[in-house]
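Once you've had a glance at the structure underneath, I'll fire off some questions.
The complex appears here minus one protein chain, its other protein chains still in place.
Chain naming follows the written order as A and B, and within any one chain the residues start at number 1.
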Amino acid sequence: MSALETLLLVLAIFGVLTGLSVIVLSLIWLERKFLGRMQMRMGPMHVGPFGLLQPVADAVKLMAKEDLLSSLVDRVVYWVAPLAVFVPTFMIWVTIPVARDLVIRNLDMGLFYIIAFSVLSIVGLVTAGWASSNKYAVLGGFRAAAQLVSYEIPLILAVLGVAMLAQSMNLEEVVNSQSTVVYALVQPLGLVIFFIAGLAELGRTPFDIHPAESEVVGGPFVEYSGAHWAVFFLAEYINTFAIAALTVLLFLGGWLFPGISGDVSALGVLVFLVKTYLVILVVFWIRGTYPRLRIDQLMSLGWKVLVPLALVNVVITASYMFYGWSAWSLSLMSLAILGAAIWGLSKRMRTAPTPEYTVKLYVPAPEASNAG
Amino acid sequence: MSLSLVVFYLLGAVCLGGAVGVVVSRNVVHSALLLLVSLMGVAGLYLLLLAEFLALVQVLIYGGAITIIVLFVIMLTRVQEFRAMKDNPQWPLAVVAALAMFVLLAAAMIKGAPSETTRQSVSFEELGSSLFTQWAVPFEVASLVLLVALIGAIVIAREGGEE
Partner (left out) sequence: MLEDYFRQYGLIAIFTAIAVILPGSLLVVSWLLSFLRIRPSKPNDVKRSPYECGMELIGDRWPQFNFRYYMFAILFVVFDVETIFIYPWAVQFKQLGFFAFAEMLVFILILVIGWAYAWNHKALEWR
């Protein structure tokens, strides 16, 4: 490796690091401000102009805060779990391009690489819950695993649809193949599945079943405070940005925009960032609008609606590609199926009876209550 | 010593260290996490053998799915009751099984040792084309096996759930 190459590599890695930290800080501010305005509040105001320095102040506070460790915590796993969540979310940035040729490494199996590593952070959440030795945390960990695992399947299948259209898993090629029409128009069904499953992977409203404050008081993170919690927080925001970035790259044409030459990197980055922030605003908008799903609704939506839709998406895309049907036919089929699914769902939501619930109250065994 | 050999020994140490940790650790959840470390080491070994896709599959299936299953199984069995478990009466059997496995693998390795010079990767495209033409029947059989696994799991779960 030549000296120049090494220098470029170091620069690229530093670029990713600073880029991601600035993005995380901006996202924290944006979320608070945006949610505030949606709820007719002002949001952060006092630290810096427009409260812009609020996330920095938060970060300092988190670092300098007393670390409250419960005496029952399993120390080693408690320390490792935030790292186990963070590492995969950071690693997928190796292969996410922000403009043409502006990527640390363009892997030929980029899409598969991202999918494979994103699954790893689920393990971190389960172990975080377990290490906390707290009922809410353990329950939150279980919920996290069950939910993330269920939505991973539609996510993988939706990505598969894009890989089929582009005939490649290289993210740069995926974007380049959208130079005439973006895949959001070719495959609207895929976009919807990917976005819903992505939201669920992030554990954001309406899919925030595992950190649900009113049910499991923060889920796996109950016992985490200070810097440990900051690491989870960081991972969550990097993940939010990653899902939005992937939505843009896979379905909205990445750094391509009609009339803007993609050859100029700076313009490309700008287009990419604008698109990604718009997608993120939609994510925040959804958070400010919808209530949380019940866990049984969540699982039904994943397995009974999204999985079959994703499979149908794969099959129609395959047929369209294989038989070389005309360009608009896939869009039409996609839209028709999407419409039918929405119609069926809304009809069911209006007529379906509330499922019978058998709530089992926790009755401690006599010896257990004495021991505790 | 070439760089790849150094990496190989490092990864081997990760695998073995993780595996020894799995057995030695007194806490079952720690064992499960060490198993994850060991499995990641195996993924690294696959990468070293130029099996890119296999390595990623290892991360996805073993690192993600199987580890979660293992953790769930451990939590299903109420870990806290087995915290101080020191010994297992079946250990002689385990030793015999492990030795037999070792002999089998060692024999296979000696007999079919790949030459170091003809190392080459099978591209992802070649993998796909051979899987879907030459190995079409095993491929379909694999899907049937998975179907059976799914049905089996559901049947067992129902029996467990409705007693």
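Methods note: a contact is a pair of C-beta atoms (placed from the backbone, for glycine too) under 8 Å apart; a residue touches a chain by one contact, two chains touch by 3 or more.
Bear in mind the structure is a predicted one, so any value in this text is a computation, not a measurement.
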{"item": "Touch with the omitted chain, as defined above, among A:Glu172, A:Asp208, A:Glu223 or A:Glu236", "value": "A:Glu223"}
{"item": "Residue of A:Ser132, A:Thr205 or A:Thr276 touching the missing chain in the full complex", "value": "A:Ser132"}
{"item": "Residue among A:Glu152, A:Glu215 or A:Glu236 that touches the chain left out of view", "value": "A:Glu152"}
{"item": "Chain B residues touching the omitted chain (full complex)", "value": "4, 47, 50, 52-53, 57, 60-61, 64-66, 68-69, 72-73, 75-76, 78-80, 119, 121, 124-125, 127-129, 131-133, 136, 139-140, 142-144, 146-147, 149-151, 153-154, 157-158, 160-161"}
{"item": "Interface residues of chain A (partner: the chain not displayed)", "value": "1, 9, 13, 17, 62-73, 79, 82-83, 86-87, 90-91, 93-94, 104-105, 107, 112, 130, 132-136, 138-139, 142, 145-146, 149-150, 152-153, 156-157, 160, 163-164, 167-169, 217, 222-223, 226-228, 230-231, 234-235, 295-296, 298-300, 303-304, 307-308, 311, 314-315, 318, 321-322, 362, 364-365, 368-369, 372"}
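Operating definition for what follows: only the chains that are shown with their structure count from here on.
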{"item": "CA centroid of chain A to CA centroid of chain B, Å", "value": "28"}
{"item": "Complex interface listing, chain B residues touching chain A", "value": "27, 29-30, 33, 36, 52-53, 56-57, 59-60, 63-65, 67-68, 71-72, 75, 124"}
{"item": "Interfacial residue positions of chain A with respect to chain B in the complex", "value": "74, 76-77, 80, 108-109, 112-113, 115-117, 119-120, 122-123, 126-127, 130, 138, 142, 145, 149, 152"}
